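With one protein chain removed, the remaining protein chains of the complex are shown where they sit.
Entry: chain A
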Amino acid sequence: MSDFPASWQFRSPRTRLALWFGWLCLVALFVWCWQVMNENTIWMFVQDAPRQAADIGGRMWPPRWSYLGELMVPLWDTLNMATLGTLLGVILAVPVAFMAARNTSPFPLLLRPAALFVIVASRSINSLIWALLLVAILGPGLLAGIIAIGLRSIGFIGKLLYEAIEETDIRQVEAITATGASQAQILHYAIVPQILPAFWGITVFRWDINIRESAILGLVGAGGLGLKLQSSLNTLAWPQVTMILLVILATVILSEWVSAKVRGALI
């Protein structure tokens, strides 16, 4: 009568087989990729790495504190680059977000896919690549960095903002529509107040990320702390590298704290 199994099994034999096969495929793929990737690796360098690390570590210590004074202007440039870049990103991203959101897109058939493409394209290209291109076009300097940060921010702000717009409460829109409001008035009184907290939260969050990114954009010539990092690396001035890294770390921690505080106050 009772044909219960003698012992409890977590999964059915079939699923277990499929799972094992899946894991086997993953391991095989990993081994193959490892082989292809390491075709040209010189293992002598890898064995040597602990010694190299100790060597670099020895050269990096102590940090050159007197260099701190020289870093103040690049630090200010880095902060400006992040802030102005975020501003540019916001200005460009807001219309894109309204075009991408299903409920506010003025011409959904054509504009929505176009806006979504802008968002994906902006997100898939790192700000360092944007900077690389813009330095080649505009010449080295802060302007290239600002535009790179701005273009990269469109995707992030646009994506989060359009999701926030799609999540707005429809009843408020209906209430405003019932008063006979025009399209612009609906936007202004029904949608904007609902997404404003999300908007400020997203902006501050992106500003925090942009501080991190702008600190290294100088590596490809876009000004700020990265430029100093590049020149110190090129001249093998390791104590200066340590100093720059400390300044970057301090800035990043500070900006994270500021952004957490502001977001805490908003939400």
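For this structure, a couple of remarks:
The working rule: a contact is a pair of C-beta atoms (placed from the backbone, for glycine too) under 8 Å apart; a residue touches a chain by one contact, two chains touch by 3 or more; residues count from 1.
Here is the rule we go by: contacts and distances are computed from a predicted model.
The complex includes a chain that is not drawn, and of the options "Phosphonate ABC transporter, ATPase subunit", "YCII-related domain-containing protein", "Carbon-monoxide dehydrogenase large subunit" or "Thioether cross-link-forming SCIFF peptide maturase" the UniProt name matching it is "Phosphonate ABC transporter, ATPase subunit". Across A:A6, A:L109 or A:I137, the single residue that touches the chain missing here is A:I137.
Across A:A6, A:I42 or A:A178, the single residue that touches the chain missing here is A:I42.
Of the listed residues A:M72, A:I91, A:V120 or A:L254, the one in contact with the hidden chain in the full complex is A:V120.
Among the residues A:A115, A:A215 or A:V247, only A:A215 touches the chain that is left out of the figure.
Residues touching the missing chain, restricted to chain A, are 10, 26, 29-30, 33-34, 36-38, 40-42, 45-46, 49, 52-53, 56, 76-77, 80, 83-84, 87, 120-121, 123-126, 128-129, 132-133, 136-139, 141-143, 146, 212, 215-216, 219-220, 233, 245, 248-249, 252-253, 265-266 (touch as defined at the top).
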